[in-house]
Each structure stands twice: as structure tokens, then as C-alpha cells.
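Input: a single structure, listed below in C-alpha cells.
One protein chain is absent from this view; the other protein chains keep their places.
Our next item is chain A:
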Amino acid sequence: MTVLQFAPFSSLVQPAFWHELTSLKIDVLQLSDDSVPINASYALGKSIKDRETGKDIALGCNLTVGGGSFSNDSFQLPPNSVRASGILKNFNTVEDFKASDKTAFFNQVTDEIWETAITKRDPSALTKFLVITFADLKKYKFFYWFAFPAFVSKPAWEILDPGWTNADETFSPDALRSIHQHLQANPTPFFLIKSDGNKAEVGDLEKYQEFFAGVTQSSQAIGFHDPSGLPTNPGWPLRNLLAYLAALYPNITTLRILCWRDAEVPSGNAPWKSRFGTVSLPSPIDKSAARPSAVGWEKNVQGKLGARLADLAPMMDPSRLADQAVDLNLKLMRWRILPALDLDKVSSTKCLLLGAGTLGCYVARVLMGWGVRNITFVDSARVSFSNPVRQPLFEFEDCMDGGKVKAVCAADRLKKIFPGVNAVGHELSVPMPGHPVPPASVDKTKKDIETLEKLIDEHDAIFLLMDSRESRWLPTVVGASKGKIILNSALGFDTYLVMRHGARAKITPAGHQRLGCYYCNDVVAPADSLTDRTLDQMCTVTRPGLASIAAATAVELLVSVIQHPKGLLAPAPKPNTPPEDAASEGGILGMIPHQLRGFLAQFRNVPIVGAAYDKCTGCSETVITAYETQGYEMLEKAFNETGYLEKLTGLDKLYEEATAVMENVDFDEAEGDGDDF
């Protein structure tokens, strides 16, 4: 003889239940915390085979609530289930939810159960349950806590040997079939059985005395719709059924129990699922209290007596839905076409865009297409009337009242397109060589430089998208110093350049060919190219299609670099390598050129490799080290003093030597007969 242990109810909430509760709260309850009646159902206990281990796992002893639970009209009883009535109490704040007197509510419901079942002899109340809820509609979170009151029996019921056995060991298939037939026609949670083992008759629980009048003990059995799938444990409803019988028929000490679990008649030689056992009380029940004490609060997922939380935000919050949709799109690319693609690496690359004009706007769009989540704009200008048609992040309204600050406006627009992006804009002017800093502006310039340095430090990839040559110098030096990936793009009327800067010498391993930067091919330092230009030169008039082509190319080049295991140090294809070979030797996305020169007049892209120049004014160790050791002092000289950078790098000597060589060349008349070829 062992103490009878029951499988407790486990709440199963269907997603539609939360939608209905939300509607109920908004439309009906509003601020009222009145109790609301709800319907639930529980099905016959089942087990399923675990695919991996082949073992049977019992499904939970579930009490299910769904979208139809709130009204009697829309409540549909699923097949092989019976109904249970319950009460829901919704609180308006989480504090009310936490502070509510749960014990009082539990006792109130339990009193009602006892009153109805015992005093009024109505067993339908035996499966009554309660649930308290708090719905945080802004965050799509639902706190809830179910309780399934069950009377505690003192002493506890015990199961007699040999314990729970298969029903077909006690009842013949015919008997079981007739029970099945009766229950199919009249599904009911509790019922009586009169059977000699061969034939069976089913009766109503309320008619206990009549039904069993003159029937021997061994032919009597009590049946119940059992939601438990465990072979050795009957479901929770049996507890209250036993309490009911013990209270109404005090002479009972032993009961033969049929735990009904058969939804269909088994086919062929398959066994019946229902279980049979004999339970008994070791001594009479203690009737000192008006009603027995009860237990039944549901434990939470951690196994503790606490509330549960259903967080529906990921599937209901529109921003989260957008996030998921964008993510799915990218994942499909990987699953279906390129499994080796590392999407997380791309989306976690923080990008700094220096310039929020035509190039900046298009670069930002394509980056978002790749799932990049951190995009920062730097620009000193305001949106002007000619901008919106060519710069796709700006609208007409942005030009009014002097024009919005471009960097900030672009960042805000990105967030409108995709709320999950972390977009920031800084209004900043980048100091440049050939543009001396007036003494009054020194402090501001120093601060701007500090901000720029901090921004470059905080990001992984820097895009140089400004509209002048010399403005790219400072970020080139700082970026090289910090070992960042630098993408550079510049536009001509119908030509463009897209290139990646090479790494500084200090971090380039020996034997590795260093790739050049924007300035490596220059023999003169960047100087003032902006003053005294004509209008078309100032506004960089280009064929409109060029910016999007160049910008998109720059982003795709960045992604290819990121996919390569060597990243910044990814090698470029040797000149004259056939394109197919260059693509297969590059990375999983194909070729990773150093530079691309585009000629729109010919619809042609030409990949170029430019070696790094050890006297470069932008990326040579001389310049970088001077910057690192002298800081603003060195930068100021670069901005203010003409020829400083040439002197620093030794370019001036080179220039002198070249001039000297030119002067020494003897362009004498040829002597003798002139051969004309």
C-alpha cells in the first residue's frame, strides 16, 4: 500500500486567449477587477513516443484555455474533452497583482466548490479553477497564475496492491467498448460503472445510491475522465471526486477506480490505455473542520509557487516583427544560397559615415539591407533644396527654415525606415590640410578632432564620403592609426572610385603586400582645392545614377572584406588575373579588389591594385607616428603650413631630385645624320 499521488493540472494557454483577454480588458473590463467566468477543457491523458529515445513521454495533465474561453457561445469543446468552469480576476497594475490577497481569493473559490458539490450535491463544481492575471498592454506582457483547488484528505488515500493496472485486466473488451460508446455519446467528467467484468453499464454520479442499490462491492466502480498520461498516477480531478464521495457517503473506505483514457477503441491487438486500481482510506477522515483544507496553486516554470509571465512582445510588438522579418530575409539568403555567409559579423559591424550626401544616403540604405544595426553620420551641412532628389534620406519638408541638420535628419529618417536601427547623427566639420585654422577657432577645432577620434575609435568601418579631396586626409590618418577598415568613394562627372585603404605598416605581417590609400599615388600633399572653384566644380555635378552605383559597390566591397578571415588584411587579386579566378580566389562572395574605377560612359568597372607608398602623406608610418606622438600640434601644422606634410614625409626632397634630374637632361640637337624614325 502506498500513498496515492495525483498528477497536478498544468495550465495550457492558447495564444488566442491573450488576444481575447486584451480585447476584454480594453472593451469590457477597463479598470474593473471584477471576476469573470471562463471556460476551460481537459482532454484524455496521452503519451507520445520520443523520436530520439523511443521512450513514451506522458503529455502534461493539461487544463486548456483558448480564445473561446470567455464566452459560452464561442466556447468549443475539442474532441475527447470535458469542460471545466473557472473564474478569472484581472488586476490593473502589477502592484495590485502582486499585493492581492491570493489566499483569500483561493479560499473564497474553494468554499464555493464545497458549497456546491457537497451541500448542493452538484459534482460539476468539482473541477472549478481560478486564475489571476495582469495584462501590460504596452509591453505585451501577461502575468498570470492558475490555481486548481483540491481538497486535502487526512489521512491520505492509498492505492492497494498491485497498484494501477491496465483496464483490460479487469474489464473485458466488450465492457470497455460499451463504456467507450456511452462516453462518446455523453462526455462527462465523472461516472459510475456497474460491471461483472464482462459487461458494463454506465451511470450518473449524482444517482450513486440508486445506481449501486443491491450491487456487490466488487461490481461497483467509479470512473473519471483522466487527463493524466502517467501510468502510475491518476489526474487531479480524482482528488476532488474522492473528497466528494467521502463527504457524501461516509461509510466508504475502499473504492474501485477506472481512470478513463481511451479516446478511440484500440485497433488490432493494441492495449487499452485506461488504468484501473483500488484505493482506500487507512482510517476514517478527520471531519473536525467545516471543510477540508485545500491546495492547488500552480508552480511556475522554475518549479516554485510563483506567477508565470507570458511575454508576447517578440510576436506582437511591431518593431520586433519588423526586426524578425528583416532577419528572416537575410537568413534565407544564407540557408538557400550561401550557407558559409556570416551574417552576424556583418550586422554587428559598426559603420561611421563621414558625409551624409548622395553617397552617404545610398550607403546607409544598402547597409540596412545587410542588417547593419549601428550607423553614424557625420556632416556639417544642412539639407538644401537640391538635395532630396539625389539624396534619398531627405524630403522636401527637411529643406524648410534653413534646412535641417543633415547628419541628424538622415539618422532620424533611418529610424523611420527601420525602428530597430541604432542611427545617430553628428553635426561636425572635419578640419583639412590647406585650410588654416583661425586662432579663434582653435578650441572648437580641437574639440571637433577629439569627437572625430572618438567616433572612429567606436566604429569598425569608416566610409569616406565627403565632397572634397582634402577632407579625407584626417580620417585617413586617424583610421590608419587605429587599424580600422576604411572605404573610400569619390565621384567624377561620369566616373567613380571605390577603394579600401590598406593596413598600416606596423600591423602588416612581413612578406605581405601593403595596399595603398587614397593618397598613395600622390606626389603632392592634399591642398586647398575648394576656393576659387566654379559652381559645377563646387557641387560635384555628377550623373545622378553614379552615386547609387558607387555607394552600393562600396558597401558590397565592405561586406566582402568582412567575410574574409583576414578582414582588413585581405589580399587583392594580382593585376591581370582573369575575373573568374579572381572571384574564386577572393572569398565566399567573390573577388575582393583594392580599388574599382568605374566608367559610366562605358558601363565598365576596372579593378586596380595600388601598392602602398612609404612616403605617403596619408598612411605612411612617418605621418601616423608623428600624429600619434605630437597630436594636435602636428595636425595644426598640416592644416596651416603649406609644404609641412611634404617635408615630413620627404616628398619635398623627392620633388627636388626630380626637378634636378629634369634640368640635367641634355636636350641637344642630334649630331650627324638625323634618322627620321
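Heads up, the rule we're going with is that a residue touches a chain if its C-beta (ideal position, glycine included) is under 8 Å from a C-beta of that chain, and two chains touch if they have at least 3 such contacts; residues count from 1.
Keep this in mind: contacts and distances are computed from a predicted model.
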Chain left out of the displayed complex - its UniProt protein name, from "Mediator of RNA polymerase II transcription subunit 19", "Exosome complex component RRP46", "Ubiquitin-like-conjugating enzyme ATG10" or "Signal peptidase complex subunit 3": "Ubiquitin-like-conjugating enzyme ATG10"
Options A:A310, A:A505 or A:L569, residue touching the unrepresented chain: A:A310
If I consider the whole complex, including the chain that's not displayed, which of A:F75, A:F143, A:Y632 or A:Y655 touches that chain? A:F143
Out of A:K120, A:K199, A:K299 or A:K345, point to the residue that touches the absent chain in the complete complex. A:K299
In the full complex, which of A:L77, A:A156 or A:V265 touches the chain missing from this view? A:A156
From A:L137, A:L332 or A:A601, residue that would touch the chain that is not displayed: A:L332
What residues on chain A make contact with the chain left out of this view? 3-8, 10-18, 48-51, 57-60, 62, 94, 97-99, 102-103, 142-143, 145, 152-153, 156-157, 230, 233, 239, 293, 295, 297, 299-312, 314-315, 321, 324-325, 327-328, 331-332, 335-337, 339-340
